[in-house]
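The complex is shown incomplete by one protein chain, all other protein chains being positioned as in the whole.
After this line comes chain A, so read on.
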């Protein structure tokens, strides 16, 4: 395929542009693509350092900045301050998560999809947490059954929940 702009060189840059729902496909040679400014696409996959990114995010967000500036928050456990953390992008210990929570949560929402862990729970230490999580799941399921008037399943779930509650309280 030849470049649709100059018609002289083979088209090596192919891309689709969607502007307000209208789709356009382009097939250009590198020279014409550069002239049109599309070469910028080449750099989209470029990576940057996580630390730079973090400190950039924190400095951009006025809510985070304000909180950090108003309180010289320090982690009592390891001594790291929030402003040190925002420069380094690393915590000093597990307690920093609690100490910096007000400034941290808006940032976590930005870099993560949520601020609630839904993944694995440690097997030995996390037994109670696993049970609590299972209880929440079963209760939600129970509500759904009641709503859909599937009372037989609901009764079965209710018994299951009771049994689990007994085990947790033991």
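Note that contacts are C-beta pairs under 8 Å (C-beta built on N, C-alpha and C of every residue); 3 or more make two chains touch, one makes a residue touch a chain; residues count from 1.
By our rule, contacts and distances are computed from a predicted model.
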(message) There's a gap in the complex where one chain should be. From "Protein-arginine kinase", "Gluconate 2-dehydrogenase subunit 3 family protein", "Hydrogenase expression/formation protein HypE" or "Ammonium transporter", what does UniProt name that chain?
(response) "Protein-arginine kinase"
(request) Out of A:93, A:144 or A:163, point to the residue that touches the absent chain in the complete complex. (result) A:93
(message) Please output the residues of chain A touching the missing chain, sorted low to high.
(response) 12-16, 41-42, 44-45, 47-50, 54, 77-80, 88-94, 97, 104, 107-108, 111-126, 129, 132
